[in-house]
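Below is one structure. I have some questions about it.
Heads up, this is only part of the complex; the chains shown haven't been moved.
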Amino acid sequence: WDEQIVFELSRPGRRGIGVPAPDAPLVELPAGVGRSTPPALPELSQNQVVRHYLRLSQETLGADLNIDVGQGTCTMKYSPKVNDTFVRDPRIAELHPLQPEDSVQGVLEIYWRLEQILKEISGMARVSLQPGAGSAAIYANLSMIRAYHAARGEAGQRDQVITTMFSHPSNAACAKVAGYEVITLLPDADGYPDLDALRAAVGPRTAALLITNPEDTGIFNPRIREFVELVHAAGGLACYDQANANGILGITRARDAGFDLCHFNLHKTFSTPHACGGPAAGACGVSEALVPFLPGPLVDREGESYTLNSPTGSVGKIRPFLGVTPNVVRAYAWVMALGAEGLREVAETAVLNNNYLMHKVLRIPGASVPWADKRRVEQVRYSWQELAEETGVHSEEIGIRAADFGVHYWTSHHPYVVPEPFTLEPTESYSREDLDEYAAILAQVAAEARENPEFVRNAPYNQTVHRIDATSLDDPAQWSPTWRAYCRKHRQ
Amino acid sequence: MTHPYIPNAGPAARAAMLAEIGASSVEEFYGDIPADLRLARPLDLPAPFADEQGLVRHLRGLLARNTDTTEALSFLGHGCYPHHVPAVCDEVNGRGEFLTAYAGEPYEDHGRFQALFEYVSMMGELLEMDVVNVPTYDGFQAAGTALRMAARYTGRRKVLVSGAVAPDKLGTIRGYLAPDIEVLLAPVAESGEIGEVGLDDTFAALYLETPNVHGVIETRGRQLADLAHSVGALLVVGTDPISLGVLAPPASYGADLVCGDIQSLGMHQQYGGGQAGFIASRDEERLVAEFPSRLFGIAPTAVEGEYGFGDVFYDRTSFALREEGKEWVGTAAALWGITAGVYLALMGPQGMREIGETILARTRYAMRALASSGAVVLHQESLHFREFVLEVPDADALLAALRAEGIFGGVRISPWRVLVCVTERHSIADIDTLAAAVKDALSTSGDRT
């Protein structure tokens, strides 16, 4: 589609929906309080709005539509359609979060049940389902870490958080927001977070270690218990970012490795849809010692009924109300469709798929994986370094060309510790043929890069738009974060 | 047979893949997990439903234990509002493409970028501001971030926050600012508006909400903006965009940053799952530099006339800079941004004006109806949008009595105060029903005491 911007479709006098008339005397607003000029919103009929947005949707490569194994670390798994039906039910969609408890027993029971499930999966004492996504869960964990140390009178002293380079940037960034100095461990020669660096960093100022395992490289750190113990010995807390939990469900548990806090991303491991980037949902699990600090309220069961209670030293609300309820419902339904055995099949199959895909990708000339001798669990961060050196074509460019074949991939977060990175995570949702097809597309693009680097560099060819010139996006004189800014700067 | 969600789980498929890899079992891949960390038993989870209909029946059974706001007559608001959600909003956000997309590039996800760019652009028109972010989690978070932005912008570590803010929200703001920034409260006047404001040049910002937590419309915006600016502070205004078809956009009286929640614009209440935050500013490089969130902008492509999209000033985010970025950015609530865009495209300027007029008029009608029913209506002389406070002898007793009539009468905000919410979804008849029930309840309880 060659779809215009919605403002360009506007014609005066049209409208997309009717609004109820006041049926009561109008209220006059004084000057300066009332709006004097109507907002320059577009005016469209309903048919046009539908057509416009359906076209835009078709120009979006949802996980439903493609072999979505390329957004590594994102755990792009199938979000069962049946679970969407529950959240569209008015008995979820039309619930107000402050209804009397006795009118929401069903939804409270779901919260409670999902908490029990996540407690069992993590080994933790309690789990809060309030955070709106993974990073918010990291922030919530940091808030609890801060409250914990404050309660012990060590708020001032413990002002450092240690994390690793292959953990999500939000571990570092949220720690900073929570007031901590951030120490980042780089990988050692084996690709593991550097244990010596941790030994050097840890001490009386250590509030916590925030670590992912397996890290975004796909490598599981076998000495994780040592990491935890080192931090504990120094009086710090150990906090597990379980964004990559999909491959270890039912295999190993956060609490069993000694962690004090952890979080899951329900939109990754537990299948709730990624929704163009949220709403998502995070779940924070904590050990007994940290229960008093959990964000509130939590759902407790008393006999057959469920009630809301806030922990005594709660850090308060990380988000309004109880949480992203639709995703809590979906995650619960997903687990209930699988059970313990099913979750283990999820993990094992995801890991098998990942190793199978790695086997295929490593046969593509020019593709490599750092620390190739290490086992991989759920995803792999690969490198096109050889190909880039040979052809001058960068990983980003290969990814853009891959879009012409109806798939995509993600490189990695910055900085690119792995050069020319691309990160693949096939999860359990994709079939062997899907993985073969995906690898074949990468092989094809790599071959194109060798034969005709310019061709790849000028891709895409069959997307909605052609190669974007991004320079204006960083130039204050030109950038246009809204249509009105664009018209002012470029349409005068 | 394999599970419907796991195509490769069958023994034959597994064996063939393992053979291809040259591995003997899946266990091999777990070789790095020490034995003492391995869970030696199956997880202790409830038995699953092997068939979809069993799952459906189980979930529907749980849902049946809820009474929703189409069954009860609900006057609950306080941050989550029962506005009408146009069917087209659900149609669009239910599309598999939007529902399951994530973080593709602006080529294969051109539609996602365009839809979000259009959302921020329509918000920009409503707000009369040139910069609006891709949604953050919710209005609480948006307020916290806006105040942090103000602190970084001004280099100051103190903010003054209107006392007429919801306690939960205030708590979240305090928590969010705690490490660096001191939060002071401005008093609330008799009228329900913000009271005397004491600012000096140590303050980064004044945070004002309108309509505020009690539904009162603040009328001194320009004066407060001037005051803040006179000491080099920013005016940060929290608002609900659904009011801006009739209320002056805060930028028009001098607000520097505007923030809030967009749940009103096409999101179902979802037991609190429909929240999403926005922050807006003028197009000033130093302010733009303080946004932690993603900003989407138009960019040219290799073909003249095409609209490409991309991230504006990416190198301020934690994606680019980890802890050196501004706060953090991550998955938040993009789909609700797309949905709010659909909402605004449907409504247009006329629809936004009409809905504002209707809510204003019905709110006033409701205040008068309830005042006639024997309750005390606070701040009666002030302008209200959508919410107002009832003062009664016993809030719990009143709400329980209403509940017995199938009415969720409002949010109890103190033992004797109830916050009542009226939107365009409440007909005059609904309001009369409430007023009659309140009258009954108050007179009955009067009899009892």
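Every chain is named by a letter (A and B) in the order it is written, and numbering of its residues begins at 1.
What we mean here is this: a residue touches a chain if its C-beta (ideal position, glycine included) is under 8 Å from a C-beta of that chain, and two chains touch if they have at least 3 such contacts.
What you see is a predicted model; the values in this text were computed from it and never measured.
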Problem - Composition of the entire complex, counting every copy that the file contains - result: A x2, B x2
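Throughout what follows, only the chains that are shown with their structure count from here on.
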Problem - chain A and chain B, separation of their C-alpha mean positions in angstrom - result: 19
